[in-house]
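For this view, one protein chain was removed and the others were kept in their places.
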Amino acid sequence: MLIKRILRRIGFWIAMVLFALFAIFPAAYMLISAFKQDGDLYNVANNPFLFNLPPTFKNIEFLFTETQYATFLWNSFFIGLLVVIITLLLAVPAAYSLSRLVGRRGAQSGIAIFLVYLIPPTLLFIPLFQLITTINAANTIWSLVLVYPTITVPFCTWLLLGFFKSMPRELEEAALIDGYSRWQAFLRVALPLAGPGIATCVVFAFALTLSDYIYAATFVSSTASRTISAGVPIVLISGDIYFWQALMAATAIVTIPLAIAYGLLFGKLVKGFQTEPASGT
Amino acid sequence: MAATESAMRRGSAGQRRAGVGDRGGPLGGLMLAPAVIYIVALVGVPFVMAIALSLSSATIGNPSIHGFIGLQNYFTVVHEAAFPIALRNSVIVTIATLVLVVILATAESELLARDFRGKWFWQILIILPWAMPVSLAAVNWLWLLDSEFSPVDWILRQIGVLGPGSLLGPAGHLYYYGREGVGLAAMTAINVWRLLPLGTIIVLAGRTAIPHDIYEQAQVDGAGFFRVLFRITVPALAPILVVVAVFAALVVFGDMAIVAITTHGGPGYSTQLLPYWAYLKGIEGGALGEGAAVALYMFPILLAAAILALRMAYRSENG
Partner (left out) sequence: MATLELRGIEKHYAGVHAVDGIDLKVRDGEFLAILGPSGCGKSTTMRMIAGLEMPTIGDILIGDEVVTRLPPRLRNVSMVFQSYALYPHMSVAENIAFPLKAAHMPRAEREQKVAWAAKLMGVEPLLKRRPARLSGGEKQKVALARALVRAPTLFIFDEPLSSLDAQVRAMARGELRQLHDRTGITTVYVTHDQIEAMGMGDRIAVMKSGQVRQLGTPQELYSNPADTFVASFLGTPPMNLLKRDGRIVGFRPECVRVAHAGAAMADGAFRLEVKVIEVEFLGADWQVYAHAEGGSEIHKLLARVNSGDAAALKVGESAQFTVAPADLRYFDATTGKRIEHGGN
């Protein structure tokens, strides 16, 4: 029996390590490559996982001094910030309304909302491109600020809906009895208690903004206004010249914080997909 | 004193009469309105416009919708040589991805369903592929499967599976993005890699809905690990797995970034995918109407998948 347990333990960890390796192998290689010297990297005979020549910061330096990467970072950050604000303003009241104020149908619309999130940009990007051109926002970061909430608002509404649903109604009802209107009960009781949910939304809204490629590639063509997602692949690969180490560094700088943030919010994401244990509560 | 007493008696908070702030229905409508208006304006309307565009002769040079030409774009596009290839590839990559994601997510969720020390660390590692922006993931894999310097090829060479006289040889490299079969396989791999975390999370969420007693009963009955997995877990998870499959399908089918950055649809159009083709036609080629038509060919499949997902989700939600 003990043998069985030990075997099971070993089996578990082998599987765990395999899955983890699968997940981070490309990223680990990305990280190693970023610090490799040209002579080391571009040598087919070398072991790609070892530093056959000493590691160097030259590539990162190159990234920040010889390319527009810093501009991309700033653009992404600025757009992200604005999109987060717009998203919260739209999604928080919407999620609250659905969870509390519009009846059974509203509270169960979670999956439907998530599906709106899944409508691929490839379906909409051509008319949106036209729309952007018509209002003279083409090739500006404002076009992205305007359009990104179409991705973030459904996702965050879905996330917050799950969150508000799990908040006991009694607290808001107590506020009503204590002398507040529904709107005030929302402001004074529901909102403060939604702090963690809102924080999660901020992280995801930001991350979703960083992830989009198609709108960023279609709406903006001048390098100075590009975001990371479109800028890195389009601008840092010019013709046949690939600055691989710099590219890998560019990717790593964004990926690592995102992975940590998402990883820490793992539990919240699982919660967001959980349906209520007893139906029709 | 009297004023506060009467204020207390009324229990008001500024208003002595019931207003919109009190009534659930109207207030709910007001709070929902901004989001709904926004989505209708920037998702609903563009969707309708996409249909209108596909029925017109609009181009980037002359973008008006007024050149109504009925379903001509659809016919033109369907008869191009690239269309059946792009459609075929989109379907292959989507189905291959979703099958693999479903299987692997079920397995991975078995691991993450347990509690163990340092779980948070492994969760960060596992979720990294999803956290990475698509285009950057594509760049990462572009380098990973580079035709000259791929470390995967290096490993294959070291273990003797690649190179002159070996199984996958004789070339010392696999030229992943320059060939049809391997190119499609590579794109599938990238999609599986980046969607596995999401699949795992959805399955984990679904597992909590399975009552514990079933497992305990199975333990008492002496069922082994694999028997429990195949006889109990998988059947109970079936609706959730369908949801995972549908979400994966929706994401993969509609994605353009990976093909744009890795194979560019080549060589020729042998690894072309529908959404990228729509982009090439509409934006780079300037034929907006045709581009829209290609994009809309995707729609019925997406809609069918969406309906399936909704049905499955409601079924699992209502026990």
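Which chain is which? They are A and B, in the order written, and residues in each are numbered from 1.
Everything that follows uses one rule, which is that a contact is a pair of C-beta atoms (placed from the backbone, for glycine too) under 8 Å apart; a residue touches a chain by one contact, two chains touch by 3 or more.
From a predicted model like this one, the values you see are computed outputs, not experimental measurements.
Novice: Among A:Leu21, A:Val44, A:Ala70 or A:Ala174, which residue is in touch with the absent chain?
Specialist: Residue touching the chain left out of view: A:Ala174.
Novice: Kindly state which of the options A:Leu193, A:Ile237 or A:Leu264 is in contact with the chain not pictured.
Specialist: Here the residue in touch with the unshown chain is A:Leu193.
Novice: To test your reading of the contact rule: which positions on chain B touch the chain that is missing from view?
Specialist: Against the left-out chain, chain B lists 4, 7-14, 16-18, 22-23.
Novice: Which parts of chain A are in contact with the chain that was left out?
Specialist: Against the left-out chain, chain A lists 168, 170-171, 173-182, 184, 189, 192-193.
The rule we apply is simple: only the chains that are shown with their structure count from here on.
Novice: Using mean C-alpha positions as chain centres, tell me how far chain A is from chain B in Å, no decimals.
Specialist: One centre to the other, that is 14 Å.
Novice: Write out the stretch or stretches of chain A touching chain B in their complex.
Specialist: Against chain B, the touching part of chain A is residues 8, 12, 15-16, 19-20, 22-24, 26-27, 29-30, 33, 41-42, 44, 47-49, 89-91, 93-94, 96-98, 100-102, 106, 108, 111-112, 115-116, 118-131, 133, 146-147, 149-150, 153-154, 157, 179-184, 186, 207, 210-214, 217-218, 228-230, 232-233, 237, 242, 244, 247-248, 250-251, 254-255, 258-264, 266, 269-280.
Novice: Under the stated contact criterion, what part of chain B meets chain A in this complex?
Specialist: Where chain B meets chain A, its residues are 11-13, 15, 19-25, 27-29, 31-32, 34-36, 38-39, 42-43, 45-47, 49-50, 53, 58, 63, 104, 107-108, 111, 114, 120, 122-141, 143-144, 148-149, 151, 154, 172, 193, 196-197, 201-202, 204-206, 208-209, 225, 247, 250-251, 253-257, 260-261, 275, 278-279, 282-283, 288, 291-292, 295-296, 298-299, 302, 306, 309-310, 313-314, 316-319.
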